[in-house]
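Data block below; observations after.
Shown here: the complex without one of its protein chains, the others still in place.
Now for chain A:
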Amino acid sequence: MFANSNSEHTKGGQIREQYNDMSDRDIDQQLVERAQRGEKRAFDLLVAKYQRRLGRLLSRFIRDSADVEDVTQEAFVKAYRALPSFRGESAFYTWLYRIGINTAKNFLSANGRRHVLNSEVVDEDGESFDMASQVPDLNTPETELMNRQIVETVNAAVAQLPEELRTAISLREMDGLSYEEIARVMNCPIGTVRSRIFRAREAIATELRPLLDTAKNKRW
């Protein structure tokens, strides 16, 4: 199930050795296998992880934000039903994105709209998707506002962090470095990196929570 690599090339281009840690794809595969064994909550975790990325992909060619949500939701339900056929040959998100794009095409066809997708998007795995990469996001003002508020809140929270937390979370989330690479950059043990990233996330989440609570009540 898990191909725990002892020598895995990380995004930073360096080699991760000696740690038997699981890659992001391994985690997804484990969640998929749990869902395939009947654990619906494992699939919930995949939804929580990928809903916004899939939503953005679909928003490139579905104009209405409510439609984007509907199609995103439908894509996840279809993916759940198709789980028995998922064998892990490709990354879960690649498989999910394909389902999402097919769902969107069906949606557009059913609504008598021509596909605006005819160029290719290539994802991190080199998988290409039949969609227009140059089509701008078609967010409505409400979703645009909420996106901006979340980004501003998160950025403001990051700016307030102590430097060692800010550096750790930035290297992880924006530069995609592994803990080992961050430890080298920051000249500290890997355990310290892990702790700093966790504390940074907690601090940002504390700032973000009021906005999310408000949004949940309002449901943008």
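The rule is short, and it goes like this: a residue touches a chain if its C-beta (ideal position, glycine included) is under 8 Å from a C-beta of that chain, and two chains touch if they have at least 3 such contacts; residues count from 1.
The rule we apply is simple: contacts and distances are computed from a predicted model.
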Absent chain [UniProt protein name; select from "acetolactate synthase", "TonB-dependent receptor-like beta-barrel domain-containing protein", "ABC transporter" or "Anti sigma-E protein RseA N-terminal domain-containing protein"]: "Anti sigma-E protein RseA N-terminal domain-containing protein"
Interface residues of chain A (partner: the chain not displayed): 2, 4, 19-27, 30-31, 34-45, 47-49, 51-56, 59, 65, 68-69, 72-73, 76-77, 80-81, 83-84, 86-87, 137, 139, 142-143, 146-147, 150-151, 154-155, 158, 169-170, 172-174, 178-179, 194-195, 197-198, 201-202, 204-205, 208-209, 212, 216, 220
